[in-house]
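Everything on this sheet refers to the single structure shown next.
In this view, the complex is presented without one of its protein chains, the others remaining in place.
A, B and C are the chain letters, set down in written order, and residue numbers restart from 1 in every chain.
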Amino acid sequence: MGSSRPRIFEGLRELPVVGRALDWGMGASAASAETKKAGSRIAGLKVTESVCPYCAVGCGQLVYTRDGELVDVEGNPRSPINQGTLCPKGAASRQLVQQPGRLTKIKYRRPYATEWEELDLETAMDMIAERMIAAREDHWEERDEQGWKVDRTRGFAHLGGATLDNEENYLLKKLYTAMGAIQIENQARI
Amino acid sequence: MTEIAIDRPESRRMGFFTDTTVCIGCKACEVACKQWNDLPADGAVFRKTSSYDHTGSLSASTWRHVRFVEQTEPVPLPDLPAYGGGNGGHGEVDLVAAAEAHGVPQMDRWLFMSDVCKHCTNAGCLDACPTGALIRTEFETVIVQPDVCNGCGYCVPSCPFGVINRDPYDGRAAKCTLCYDRLEDGLEPACAKSCPTDSILFGPYDELVETAKGRVLALHERGVTDAYLYGAGDEPGEQLAGELGAFFLLTAPPERFGLPAQAESPAQENGPVATAAGLAAAALGLAAAVGAFARAHRR
Amino acid sequence: MSHASGPPPEDRIREDHRRAVEGAPDGGRDTTPAVGRRGGPALWRRAVEGSPVALARQAFKDARWSYLYKDDTSYRVRNGADANERIQAAARRMRGSTEIPEGVDANGPFINAPVWTWEVPAYFFLGGVATGSSFVALAADLAGDERSAAIARKVTIAAIGPGAPLLVLDLGRPARFLNMMRIFKPRSAMNAGAWCLMAFSTAGGAAVAADVLGRRRVAKVLGAQTALLGTYLGSYTGVLLASTAVPIWARSRLFLPPIFVCTAVATGAATNRLVLAATGMPSGHPTRDALGTIETVAMGAELALSSFNEKRLGQLADVLEHGRAGRLFEFARWAVRAGLMLRFTRGRFAWEHHVASGLYLAGGLAFRFAWIEAGKASAGDDEAVARMARGKATVKDRLRDGRTTARVRTSARHPGRDARAARVYADAVRRLSLAIEGVLRRG
Partner (left out) sequence: MEAHPVGSRWAMKARERGAKIIHVDPHYSRTSAISDMHVPIRAGSDIAFLGGLIRHIIETESYFREYVVNYTNAATIVNADYQGPEELEGVFSGFDSGSGTYDRSSWMYEGGEVASAAGQREHSTQAFSDRTGAGMMTGNVRSDETLSDPRCIFQIMKRHYARYTPEMVERICGISEEQFLRVAETLIANSGRERTTMLAYAVGWTQHSSGVQMIRAGSIVQLLLGNIGRPGGGIMAMRGHASIQGSSDIPTLYEILPGYLPMPRANDDDLTLAGYVSGGGSQRGWWSHFDNYIVSLLKAWFGDAATPENGFGFPWLPKISGNHSHYPTMLRAFEGKLDGLLVMGQNPAVGSANAGLQRRALGAMKWLVVRDLAEVETANFWTEAPEDIGTEVFLMPAASHVEKEGHFTNTQRLLQWRDKAVDPPGDARSELHFTHHIAKRVMAHYEDSEDPKDWPLVNLHWPYSEHGSEQEPVVEEVLKEINGYDLETGELVPGFAQLKADGTTSSGCWIYSGCFADGVNQTRRRDPGDLDAPGGSVSPEWGWAWPANRRILYNRASADPDGKPWSERKKYVWWDEEREQWTGYDVPDFPVGKRPDYTAPDDAEGMDAISGDDPFIMMADGRAWLYSPSGLLDGPLPAHYEPYESPVPNHLYPKMGANPAAITWTHAANPIVPPGDDEYPIIASTFRLTEHHTAGPMSRNLPWLSELQPEMFVEIDPQLAAERGIEDGEWMTVVSPRAEIEARAKVTSRVQPLRMGDRVMHQVCMPWHWGAYTSSPQGVTGDAANDLIAISGDPNVSIQESKAFRCDVRAGRRDRATTERQAGTQDVESDHPPEEPKKLSQTDQADFR
């Protein structure tokens, strides 16, 4: 292996005393106690199987957690789709969850206000439900201008769904349709 | 090898074989490496004339780096008038004249190469390190022990491949460890695991070299006669730093990828020669000084 | 210090986040952003010692070195009998020639520039002064000038004193300075230098102590020992630079250590000359004369070696002429030339020689800084790095073939100057250099 090394060096290496000196500092004495104990930080952690949230290829992910916090997200080697691999976005998905600037509280902006305010979850949910009900009532159409029955509201609309779960889309469509809302759209059309 | 600092006799040499002919330039390796090793972003800088490469080079916090090389070939110009040109809405717009003045090189190849620490057999950084922070592991990889490194910076210019660097904030030197912690638990390094097209192969070194040789021959058979191995399979005397633990299959001269055509551990290549010259000169100097004094005092 | 100032951006992000959540009701989960940490890999500790990694197969079974491209693909063929030769030939075609193929740009960066700041050349300078002083001390002792020897030993210690702090200051992690001493590693010039520095300082310090205690003989022996250690202390700095991948340093491997030794001897002599003069040594004292000779010869030799080396390096040496390094070199050269001129005015006035010594010191200091700067510039010269790498093939090939008739690349650079003289001169240098290399390689 070391045959390309200058021969003078190689020759010296074989001498009993000098040779030892030449390896000094590169053998066992250099390794620290920490290094000798090294191991992967996910050993012994809880793992959860998930699916990448970015594009539609559907790569399997393994999510390692410790005490309810993400430690590592990597590809699931068992998935026949990606066999453990991930693209840069998928590989960054731990940072997506733990991103700087991640929202954890509701931000509320009054009409014409210049700043955000905070709002607690229950209040916000009440306010939104009120507004949806009001928009439904204010814009209820039983028949359209031709007199055809429509039983609907065009007072509010919905956008988005391609990043959500099917269960979520299902409940959204179910609730909106029951409310008579029809302007329900998502990314499939862009 | 007596250089090995961790004693686990059952271990084999492990390495990377990065095959640029199946690389798609997605940079998954860069991100997977940062994710696993918890490295920060190097700062978002738009680089000119570097194609899609905006991280620039390997650094203390970028341990995998994908280079993009746009290789063009000049072609004769189409001698044709342009739509919307000639006398378009912008007065002097004359795309035909422009076409004549500036050729349009045709795209030939867009080459991607995921660069990484080479884990040299004769490692310049390892030879230079005065603290023993850099060691050779039982997998014959070269790692920096972060709890030992004191940031002397000597490894930085000692690497003939420009891999290791000192972090400007933290002060310690850092580079690819071939995911030493993962290897300890029998896991594949993060970059190789993530690579969507298995352009980065990880495995026992001997097997990898065999695979790589077969790959070169397969490419030759397919007409890709430019294919060659960078860092493995060479004749003694022509090896790069005594063979590279992480070697590459390239299809263009190494300079296109920022790799030297030849490399050796500088300490091994130059150290003995320089030391001899230095000691000789110093002895001469000392003798001269003594002589000068003796002469002056004799007078 | 070569540190970036202030905390790194990701620490600021974490700090902002900490402040934002402080005092807020406990939201349950820790939401500290994952923006990475610098200086090394993440924690190398198993979460549970002795536990395997869940859903991962042991012993690299998930690592797929032949997972995607199996036998159903044409990814690889079976290696035939001449496989090795063909592989080697393929590599030789692409990277075996001595010139970069036409039309191929050197797409850098190739190597990283040294990160050292002013502390390192300052230490090199002081180390040089100390080395030179230790030589002076020994020479003075041997010549019987005990007073000068004692002073020189003090100068040695005074010069080397700030050396270690400077080195500590340059470290990325100064608190870990002592890690240099955790091993003994002769292959690392810096490790050997650190040990040498310690031994030199200890011996030098003990010599001074012996002087103070009036133990002349002990001081003499310790002084001699110091000078002996000085032969390495004064040259290893050159070795340290030459043992890198930086073209201008690496290709000067036969010259840098001698150049550094010259500077060391010259600046050591100059310092002692000034110190002795300041402590009342009269003009015309043989020691002062000797020191004057030493500093002049050493500085002259340095200048000659430098020019010699620069010519020999050809295009690589461009970095010695441009930018900061170029200006420093220019200053150093002029300082030395001016010093030499003053020296040869034959001492009409006493101060002329003092000024000359001062100029040598300034020149010596500038040389040290210039070499570090030149290294930084050279590392960034992609073309130079690439060509040096290609050039290695040349040296090896020629050594193997036993041919020594090298093409002279330097001549192309100064077509206007005396091309023939340059060729002869450079060829002589090349021959010498190759001969030394050959001898050393044959071991």
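Heads up, the rule we're going with is that contacts are C-beta pairs under 8 Å (C-beta built on N, C-alpha and C of every residue); 3 or more make two chains touch, one makes a residue touch a chain.
Given the structure is predicted, the values throughout are model-derived calculations rather than measurements.
Novice: For the chain that was dropped from the view, give me its touching partners among the shown chains.
Specialist: A, B, C
Novice: Just name the one of B:13, B:27 or B:67 that touches the chain not displayed here.
Specialist: Considering the complete complex, B:27 is the one touching the chain left out.
Novice: Since one chain has been left out of the picture, which residues of chain C touch it in the full complex?
Specialist: Missing-chain contacts on chain C: residues 9-10, 12-13, 16, 27-29, 31, 33, 35-36, 68-70, 72-75.
Novice: Which residues does chain A use to touch the chain missing from this display?
Specialist: Within chain A, the residues that touch the unshown chain are 48-60, 63, 65, 68-70, 73, 78-83, 85-90, 92-93, 95-97, 99-114, 116, 119-121, 124-129, 131-135, 138-140, 142, 144, 146, 148-175, 177-190.
Novice: Just the residue numbers, please: which parts of chain B touch the chain that's not shown?
Specialist: Chain B touches the missing chain through residues 22, 24-28, 30-31, 34-35, 40-49, 51-52, 54-55, 70, 72, 78, 80-85, 88-90, 93-96, 98-99, 101-107, 109-112, 196-198.
The rule we apply is simple: only the chains that are shown with their structure count from here on.
Novice: For this structure, which two chains have more C-beta pairs in contact than any other pair?
Specialist: B-C
Novice: How many Å are there between the centre of chain B and the centre of chain C, using C-alpha atoms for each centre?
Specialist: Chain B and chain C have C-alpha centres separated by 22 Å.
Novice: What parts of chain C, by residue number, touch at least two of the other chains?
Specialist: In chain C, residues 34-35, 42, 44, 46, 52-53, 56-57, 62, 64, 67-68, 182-183, 185, 187-188, 191, 440 touch at least two other chains, as defined above.
Novice: Two-or-more-chain contact residues of chain A, please, as numbers and ranges.
Specialist: Residues 6, 8, 25-26, 29-30, 34-35, 38-41, 43, 77, 84, 94-95 of chain A each touch two or more of the other chains.
Novice: Once bound in the complex, which stretches of chain A touch chain C?
Specialist: Touching chain C: residues 6-8, 11, 21-22, 24-26, 29-30, 34-35, 37-47, 49, 62, 64, 66, 68-71, 76-78, 83-84, 94-95, 97-102, 104-105 of chain A.
Novice: Sort out for me which residues of chain C touch chain A in the complex.
Specialist: Of all residues in chain C, those touching chain A are 13, 17, 24, 27-35, 42-57, 62, 64, 67-68, 182-188, 191, 440-443.
Novice: Going by the contact rule at the top, pick out the chain A residues touching chain B in the complex.
Specialist: 1-6, 8-9, 23, 25-32, 34-36, 38-41, 43, 72-75, 77, 82, 84-92, 94-95
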